[in-house]
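Just one protein chain is left out here, and the rest sit where they should.
Which chain is which? They are A and B, in the order written, and residues in each are numbered from 1.
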Amino acid sequence: MKWYQKEILLKSRNRGFHLITNEIFNQLPEINNIKVGIAHILIKHTSASLTINENFDPNVRSDMERYFNNSVKENEPYYVHTSEGSDVMLAHIKSTIIGSSLNVPITNGRLNLGTWQGIYLCEHRNNGGKRKLVVTIAGD
Amino acid sequence: MKWYQKEILLKSRNRGFHLITNEIFNQLPEINNIKVGIAHILIKHTSASLTINENFDPNVRSDMERYFNNSVKENEPYYVHTSEGSDVMLAHIKSTIIGSSLNVPITNGRLNLGTWQGIYLCEHRNNGGKRKLVVTIAGD
Partner (left out) sequence: MKWYQKEILLKSRNRGFHLITNEIFNQLPEINNIKVGIAHILIKHTSASLTINENFDPNVRSDMERYFNNSVKENEPYYVHTSEGSDVMLAHIKSTIIGSSLNVPITNGRLNLGTWQGIYLCEHRNNGGKRKLVVTIAGD
């Protein structure tokens, strides 16, 4: 039984949905030592989120951004928390809808995702900057 | 400390929300050996998802399907990823809203859910076919 935990810094990205499976995996050589386990990934921010989705066609990511911009509007008349910018409250809401952490099974030293699955960083702010993850790995 | 990991195949289901607690539990006799632990369940697809919700009245599941069909429309004019069918982009979006994995506590050889909680397969495609899960169990 092994436990690893480390912080990873993701480079700054534009508002939108971004495929980061390899950027995460490349910073976690510890996974190679795990035959059966789980990697838990938390994004330590409340204006960005993590999800698993389609890893091939970039249009899926831009359609996703358009859907969420329609569904969580920038300027709702009832928003009170507006002093930090018009992209903040929508970012908090999207973060709660999508979620701030993921669990990914590990099998024989690899993240065990479906063929078409990848990990997305969902950047909800216009200028979110670098994003910090804490990754906790447990396994045999 | 024990680790188990296996793949489970769920039978094909119609588009909609389906209660699958027993179908999962019956394929996991390993849970009987765990006094305290966690079962992690990932669906290895990006057009179906998993959630925990009410396990008694089937109307909850059909109301849920109607809600999500209203909230994530089949043909948004801004969808670009349409070549695989009109039920694909909405399926990806629903999958990110609902989520592709669950953690369920294990207590004394049983999944420890609330009295009214069950596990749903959320099938977002019209003909999604069989769905593959990977289940990872850790416990004492």
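Note that contacts are C-beta pairs under 8 Å (C-beta built on N, C-alpha and C of every residue); 3 or more make two chains touch, one makes a residue touch a chain.
None of the values given here were measured: they were computed from a predicted structure.
Student: Would you indicate which residue among B:9, B:36 or B:80 is in contact with the undisplayed chain?
Tutor: B:36
Student: In terms of residues, what is the contact footprint of the unshown chain on chain B?
Tutor: Against the missing chain, chain B presents residues 1, 36-38, 51-54, 57, 59-60, 62-64, 66-67, 70-71, 97-99, 102-105, 107, 112-117, 120, 138-140.
Student: Suppose we count only contacts with the excluded chain; which residues of chain A make the list?
Tutor: Contact residues on chain A toward the absent chain are 1, 3-5, 40, 42-46, 71-72, 76, 78-81, 89, 92-93, 95-97, 99-101, 103, 132, 134, 136, 138.
Methods note: only the chains that are shown with their structure count from here on.
Student: From the C-alpha centre of chain A to that of chain B, how far is it in Å?
Tutor: 20
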